[in-house]
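Okay, so here's the structure we're looking at.
Only one protein chain is missing; all other protein chains are in place.
Let's look at chain A:
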Amino acid sequence: MDWDQFDLNPRTVAALKKADIKSVKEILNLSGADLQRLMKLSSADVQCLLKTVSRALRRSSVVTALQLYQDKDHLTSQSQKLSLGCSVLDNLLKGGVPLVGITELAGESSAGKTQISLQLCLCVQYPYKYGGLESGAVYICTEDAFPSKRLQQLIGQQHKLRADVPAEIIQKIKFGNSIFVEHAADLDTFQRCITRLSLLLARGMVRLVVIDSIAALFRCEFGLSESVTKARYLQTFGAQLHSLSTRFRTPIMCINQVWHRNCCLFYLINGWRMVVHTLSVVVGNRVAPALGITWANQLLMRLMASRVSLPGQASGVASHCTGSVRTLRVVFAPHLPPSSCYYTVQLEGVRGIK
């Protein structure tokens, strides 16, 4: 570290070099008294040093909330979001998925989570004008194989789903080329995936990361007694993903399973999923997203997808729908009230129902 570039007293610079302090982080990790002892400087000098390195680290000028509000530049504005490709779903989320932060989509099996994620991978490739980010997506599969056949179906039907976009624009986008699929069945492979991610993000080739699913990575490897290790992994991955999301203004969508609150056996054994699904029907819909509060602390927003059998479903609503009706619910988000909307999974993709 070249200390001469800072606006420091030569005596302080000499003391820094003598004490072999190599980075600003090392200085800030020590208290004022420790620095005095280590570098044999007076307290006034040490205070001056701390203020100077802090100023250098926090170079950016202060921003007021008014400036944030009035910022309409699509590269920096908070109001820029990733559309889900359907106006009803976008209205639920007040524009779409926020660009900075980890969004979780939790739900029972076959609630439509993978469908929504695939749709997002296509939406991200549209121009900014149509709610996209003009870039590709990374899809990390942790349990099942990537549903490439379904993706081809969706690509073929994009003109039907996105009637708001002119046909020439849809034809120009090579959807399949910009979706990078990774498989990571265990934590080490996942760690390597994340390292590769930062390269793709730095090159601007992707602006969306989907992890399907995060729960599968942790289900088999940790018993109930290893919760401390598991928590540490969750926090490390959460922090890495959060940091990537902030640096590259890229939304990270994590799919999560749910587990029945009274049945923790589900946590350990994969094959019990079918049994739990039956149990939850019997006991009532008391499901909670997996991975607990450690993972929930890393999230910006949590959405829950579920299949709901409504009494009035047969009439009107479902008559023109091929699939059953599902619910997308906002569990928590700093900018959204707890609300929900209905949707169905069609051939062309996920469509909200007004």
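Some observations on this one:
In this text, contacts are C-beta pairs under 8 Å (C-beta built on N, C-alpha and C of every residue); 3 or more make two chains touch, one makes a residue touch a chain; residues count from 1.
Operating definition for what follows: contacts and distances are computed from a predicted model.
Within the choices "SUMO-activating enzyme subunit 1", "Aminotransferase class I/classII large domain-containing protein", "DNA repair protein RAD51 homolog 3" or "Replication factor A protein 2", the name that UniProt assigns to the complex's undisplayed chain is "DNA repair protein RAD51 homolog 3". The residue touching the chain not shown here, chosen from A:148, A:171, A:229 or A:246, is A:246. Interface residues of chain A with the unshown chain, by the touch rule above, are 24-25, 28-29, 31, 36-37, 40-44, 50-51, 53-55, 57-58, 62-66, 68-69, 78-79, 94, 98, 100-101, 227, 232, 235-236, 238-239, 242-243, 246, 292-294, 296-297, 299-300, 302, 331-335, 337.
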